[in-house]
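The other protein chains are all here in position, but one chain of the complex has been omitted.
Chain nomenclature is as follows: A, B and C, assigned in order of appearance, with residue numbering initiated at 1 for each chain independently.
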Amino acid sequence: MNQFGERFRLSLFGESHGEGVGVVMDGVPPGLSLSAKDLQADLDQRRPGQSRFVSARREPDVPRILSGVHNGRSTGAPLCVWIENRDAQSKPYEKSANVPRPGHADWVSHVWSRGFADLRGGGHFSGRLTAPLVAAGTVAQKMLGSTGIVAAAHLHQVHDVAGPVNAWDARAIARKAAASSLHTAHAASLGKRFANTIESARKAGDSVGGIIEFRAEQVPVAWGAPFFGSFESQLAHLLFAVPAVKGVSFGAGFAAAAMKGSQHNDPYRMEKGKVAVDRNNAGGILGGLTTGAPVWGHVAVKPSSSIFLPQETVDLSTGKDTVLELTGRHDPCIAVRAVPVVQACLRIVLADFLLLARQQGLGATGTPAI
Amino acid sequence: MNQFGERFRLSLFGESHGEGVGVVMDGVPPGLSLSAKDLQADLDQRRPGQSRFVSARREPDVPRILSGVHNGRSTGAPLCVWIENRDAQSKPYEKSANVPRPGHADWVSHVWSRGFADLRGGGHFSGRLTAPLVAAGTVAQKMLGSTGIVAAAHLHQVHDVAGPVNAWDARAIARKAAASSLHTAHAASLGKRFANTIESARKAGDSVGGIIEFRAEQVPVAWGAPFFGSFESQLAHLLFAVPAVKGVSFGAGFAAAAMKGSQHNDPYRMEKGKVAVDRNNAGGILGGLTTGAPVWGHVAVKPSSSIFLPQETVDLSTGKDTVLELTGRHDPCIAVRAVPVVQACLRIVLADFLLLARQQGLGATGTPAI
Amino acid sequence: MNQFGERFRLSLFGESHGEGVGVVMDGVPPGLSLSAKDLQADLDQRRPGQSRFVSARREPDVPRILSGVHNGRSTGAPLCVWIENRDAQSKPYEKSANVPRPGHADWVSHVWSRGFADLRGGGHFSGRLTAPLVAAGTVAQKMLGSTGIVAAAHLHQVHDVAGPVNAWDARAIARKAAASSLHTAHAASLGKRFANTIESARKAGDSVGGIIEFRAEQVPVAWGAPFFGSFESQLAHLLFAVPAVKGVSFGAGFAAAAMKGSQHNDPYRMEKGKVAVDRNNAGGILGGLTTGAPVWGHVAVKPSSSIFLPQETVDLSTGKDTVLELTGRHDPCIAVRAVPVVQACLRIVLADFLLLARQQGLGATGTPAI
Partner (left out) sequence: MNQFGERFRLSLFGESHGEGVGVVMDGVPPGLSLSAKDLQADLDQRRPGQSRFVSARREPDVPRILSGVHNGRSTGAPLCVWIENRDAQSKPYEKSANVPRPGHADWVSHVWSRGFADLRGGGHFSGRLTAPLVAAGTVAQKMLGSTGIVAAAHLHQVHDVAGPVNAWDARAIARKAAASSLHTAHAASLGKRFANTIESARKAGDSVGGIIEFRAEQVPVAWGAPFFGSFESQLAHLLFAVPAVKGVSFGAGFAAAAMKGSQHNDPYRMEKGKVAVDRNNAGGILGGLTTGAPVWGHVAVKPSSSIFLPQETVDLSTGKDTVLELTGRHDPCIAVRAVPVVQACLRIVLADFLLLARQQGLGATGTPAI
C-alpha cells in the first residue's frame, strides 16, 4: 500500500506528466501555522531548472493546499497538498512502452500495470513524486517546531570524491547545504571537485552517483519502538521509497563490519547530571530507540539512469535487441536534488515518532527524568 | 506498532529471559503442510550453543504451534508459534538497570519503558526475538513452495576479511551456507580466515562485525509496489528490525555512488523470447519492482555489543561514571547467527509480495506475457 | 486514522466550504475503463439541489481525476478524485464556533481541533465528504464489473412509514431506486406518503429520519474473514463513517433478538448441485463470511440536524445559554441523499473483499468446488 507512517501518515499520488503530484497527510495536529509559501521554500530546494547540475525541466512546483488548513492554520483534518505539472514534455517518452530505458522502471511498471501504465516521464514511478514528499517534510518540520530538534542532510560524496563522515553538526549542515547549489556542507573544501565531476559527466552524456549524509540533533531519548517499529526500520523504509536510493546505513554503517566491539561500542558518561554518549558509532540509535546522541547515517544514490550515451535494450514490439539513445532533460547527478528529499524523510519520521512520544507521555522536548 | 507485512503479517512478542518468545502470523494460506519439525530445522541454524563461534547459551529452541494448524496443514487462521525459554541465566543482568551495557538497548529501553522494562538478557529488545522471525521464515518458505523461488543468505565478510560480492547463485549459497558452521558460501576459500578472526576476538574478550549477502532467484517480474510499498522499502524495514543490523544495500549499493550511469545501468536483452537483464547492478529491483533478475544485496552487522573487556559506562544509582566488566555467554560475531535471520526476512517479504501478486493476478510462478 | 480498507484503501480529505473534497484510492487494479463522466452519473444521485426533498445548495459536483488514470484506463497507481466546491455560502455558519448547532459536530470538532476547526458548513465533518465516497463507490463498481455482483440500496422507511423488509431483489432495488427521486423501491406503494411526510417536515422547519435497506446478490461464498476482518465489521465500520448513521444491522438484525433459534437459523438445501440457503435471516453472512445468499441489512439515519425551529444551545463567547434559529439550505430528510452513499459503501467493501478473494485464490466469480 502506498502509505507511510503510523501516526503522521502520508498517501502519495500523481504522475510525472499527468495533471500533477500530491500528498494527503493524516495526523497533522491542529494549530500549525502553514501557508503555500512555507511549502514553496523547501520545494525550491528540490525543483529542477535551477543550475547546470540539475535537469533543465522548468517546473515552478507551485504547491496548492487543497484541505486541512483554515485561516493559515492546520485544522487537524487531512491536509492535502497538490502541485500541478506545467512543463511536462512527453514526446521523448513515446517509445518507453516498447523500448524500455535501462535503469528506469519503464519495463517493470509496464508489467506491473499489465500494460496500462502511464510511462511518460516515468509516470507514477517518477522521481517527481518526491516533490510532495518534500512538502510533507515541511509540515513535519512545523510539527517538530517547538522541540528544538534540528534535522538536516547534505551531499557528502559525488562519484569517488568524498568528505570526512560525521564531520558537521546539524546546524552547520543545514546552513552550509542551504548556501550551496550542490546542497553540500563540504562546499569550501570539495565544492569545486564535486562540480567538476558532475560537469564532466554531464558533458560526456553520462551521470554520476553520490552519497548523502543525514543528521538530527536534540532528539529526545527513547523515540522509536522495538523491532518493526524501530527508528531505523521506519527511516530506511521511507528512504528506500525515494527513487535511486540503493543503500541506507546508520552511524558507522557498513564500516562497522570491520570494527571490533571494543571500538564500536559507544561509552556512556555522565554530563551535567545526564547520561551522554561518546563516539556515537551507533548513529544515535540502539535497539531501535534514540539515545539522545545525534541520529546520523548515509544514503547511497545511484547515478541517474537517464544518460545520453547509446544503451543496449530491447524493442518489445519486435522482440529484438536494440540500442537506445535518449534525448530530453535530465540530472547528471540526481543525488544533488535528492538532498532535500532525504532531509524531508528524516523530518517525516521524526514527526511520526514525536506523536508516538506524546502518546506514550515520553515528552516531546526532553529526556524523562529517571 | 510491532507488526510487519501487508498481507502476510507478523506480530512478535516475548522476552529473552521471560516465559519465551513467539509470533502470530496472519495471512497464511490454508493447506500448507507444516509441523514443529519443519520449524525446528531452520531454528537449529540460528540457535546458540552449537559451536565455539556462537554463544554458549544452550537453548533447544523447541517450537510449539499454538494455533492455525490442524492435521498437519495450515487452516488459514492466525498461526501462532511459541518457543519457551529454558536456559535463561538472569544473574549477569541484575545490574543492567543501573549500569547500562554500552552498545545494548538497556538504557534506552529502560527510558522507553519508564523504568518498567524487563532488562534480563535484553528483555523484549533481545536478539532472541529473531527466533520467531526464523519460524515465520519457515512458513514463508512453505508459501513460496511451488513458485520455484530460491532465497538464501550467507556470511560474506567477517571483520576485514571479505569474499567477492555477487559471486554465487542462490542454490550454491543455500547449499554452502548450510554445510558451513559459519553459514558462509566462501568456506572453501575464507572459512579458515573467518574462523581465526572470530576466534581471536573471542579469546581477547572482544567481538567482530560482518556483512551478510542475501539473494533470491526466480522471482517473477514486477513483484513490489511504487514508493512506500517498494520491495526495497519492505525488505529494508524488516532487516533493520533485526538487532545489530546497521546497513542495508541492494545490488551495487554504496559502491553505486562511485559509478557512472553508463557503468551502473543494467542493459536489457532478449533471451529465449523473454526480457533478460545483464550485469544486475540494480540488485534485481527497479522502481521498487523486481526485474526478474536475482534480487541481491548486503546487510552490515555490527560487532556484538557484549564483550568482556572493561567498558566505560554510568551508574544511574549513583549518577557517576563507572567501568563495567561483563560476564555471561555471548557471541563473538553475531553476524554468524544473523545469517538464517536475514534469510528468513527475505523469505517473509517475498511471501508477502506473493500474496500481492496473487491479488493483482500477476501470477506467482512466472512472468506475465506482454 | 482517516483511512479505510485493507486492499482497496481510501483516504478522504476536504471541507464543505473550503477548496473542495477528494479521495485517494489505493489498490485499484490497472485496466479499468474510467472517466469523469462515469463518476458524474453516481454523484448526480447524491448531489443537492435536485428536488424539494433535498438541500437547495446548487453544487454541480464535477469530479476531476487528478491521478491514476491514463488514456481512459486505470493504471494501478493511486487514483485521486477531486471535486471543487462552487456554491458554498458560508455566511450562515459564522456563529457556529460560538453558538454550536445542536445535533451537529460544531462544538466537538471545535474542541477536537483545539479551536482551529474550519466550521463553515461543518468543515471536514460535513456530509459533503460523502461525495468522494460515492466516487469511490463508482470505482468499486468498476472493479466488481465482471463478477456479476449486483449491489444496491434504497430508502425503506421515512419517519414512521415503512415498507416490507427484504422485499425486493437487488436488480429491482437498483432499477426502482434510480427511477425514484426519493431513491426508494417502495415508490409505487409508499412514494406519495414518503413525499408528504418529508414535505410536512420541511414546511414545519423540521426534519425526519429514515431507514435505508442495502442488498448485494451474486456474492461468492466465503468472502470475508474471521473476527476483525468480518464482512459485517468492515461494512459497519464504513457505514458508521457516514454522518447521520446511528444504526446498522444485517439480515433480521434487531428483530433477531425476539426470535428463537429454530426460527432464525437458515436451513441449507441442495439446489442444482450447489449448497443454497433458505430464509436468509443471517443477511447472507455467517462467521463474518458470505454464504452466497443475498447480503442484506438496514441502516438507520437520524433526522437531519439542521432544522429551522428555535433550539436551545449555548453561547461560548458569553458562557450563557441561548436560543439558536438557523437559516441556510438544508435537507428535510437526509436519508434520501444517504441512499447512494450507502450503496457506495456496500460496493467499496465488496471491492476490498474481491481483492482478498483473489489473493486467496477463492475466485472472484463463483463458488470454489469442494
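Assume a contact is a pair of C-beta atoms (placed from the backbone, for glycine too) under 8 Å apart; a residue touches a chain by one contact, two chains touch by 3 or more.
In this text the structure is predicted, and so the values were computed from the model without any measurement.
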### Task
Quick one: say which of C:139, C:152 or C:252 touches the chain that got left out.
C:252
### Task
Could you tell me which of B:112, B:168, B:231 or B:268 touches the chain that is not displayed?
B:112
### Summary
Which of C:163, C:303 or C:340 touches the missing chain? It is C:303
### Query
Taking the entire complex into account, which one of B:15, B:38, B:106 or B:331 touches the absent chain?
B:15
### Query
In the complete assembly, which of C:31, C:60 or C:103 touches the absent chain?
C:103
### Positions on chain A where the hidden chain makes contact
7, 29, 76-77, 226, 355-356, 358-361
### Summary
Omitted-chain footprint on chain B covers residues 1-3, 9, 11-15, 18-22, 24, 26-27, 30-31, 64-68, 70-71, 73-80, 82, 112-118, 123-124
### Task
Considering the whole complex rather than only what is displayed, give the residues of chain C touching the chain that is not shown.
1-4, 6, 10, 12, 100, 102-105, 107-112, 114-115, 122, 124-125, 129, 157, 159-160, 201, 206-211, 221-222, 224-230, 232-234, 236-241, 243, 245-254, 256-270, 273, 275, 278, 281-283, 286-291, 298, 300-307, 309, 311-314, 316, 319-321, 335, 360-362, 367-368, 370
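Definition applied: only the chains that are shown with their structure count from here on.
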### Query
Could you state the distance in Å from the CA-based centre of chain A to that of chain C?
39
### Query
What is the distance, in whole Å, between the centres of chain B and chain C, each centre taken as the mean of its C-alpha atoms?
45
### Summary
For chain B, residue numbers touching 2 or more other chains are 226, 360-361
